[in-house]
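Missing here: one protein chain of the complex. Every other protein chain is in place.
Labels A and B are assigned to the chains in the order they are written; within every chain, residues are numbered from 1.
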């Protein structure tokens, strides 16, 4: 390589390094933003699942109590009608 | 550094730059694919949770209606048997 070629080569390498750095930074932003979006989706999704499951559990417990009450009444009616 | 050493050094840097670029591209592919897999898993999972919760809600509503009907019948029977 002549000294002129070397100078050009060094300039190219320096230039490419800056370009690589930019691409790298852009990619970091894209990935970081994708991970943040997924994390915040997961937080919302987790909270929503918990609340929907808790609401279902509450409704189920209410039904269980109602059914226990109905069963008790039926037992009583059945006992009364037999006596 | 002698000019010969400099030439070699420049070749090394150019070579390393290409190698770094390849590793970087491979890594981008791995991360992008991991993010895509998680995103598609989340979509399927979200849809599946929604449908399972909706089905539970539907069953619960059906039970609630049945219980309301049973309660009304018991009330009626109780009123009839007292009269």
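The criterion applied here is as follows: a contact is a pair of C-beta atoms (placed from the backbone, for glycine too) under 8 Å apart; a residue touches a chain by one contact, two chains touch by 3 or more.
These numbers come from a predicted model, not from an experiment.
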Residue numbers in chain A that touch the chain omitted from display: 3, 6-7, 10, 13-14, 17, 20-21, 24, 28, 31, 35, 38-39, 42, 46, 49, 53, 56-57, 60, 63-64, 67, 70-71, 74, 77-78, 81
Footprint left on chain B by the chain that the document does not show: 1, 3, 6, 9-10, 13, 16-17, 20, 24, 27, 31, 34-35, 38, 41-42, 45, 49, 52-53, 56, 59-60, 63, 66-67, 70, 73-74, 77, 80-81
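Rule of thumb we're sticking to: only the chains that are shown with their structure count from here on.
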Inter-centroid spacing, chain B versus chain A (mean Cα positions, whole Å): 7
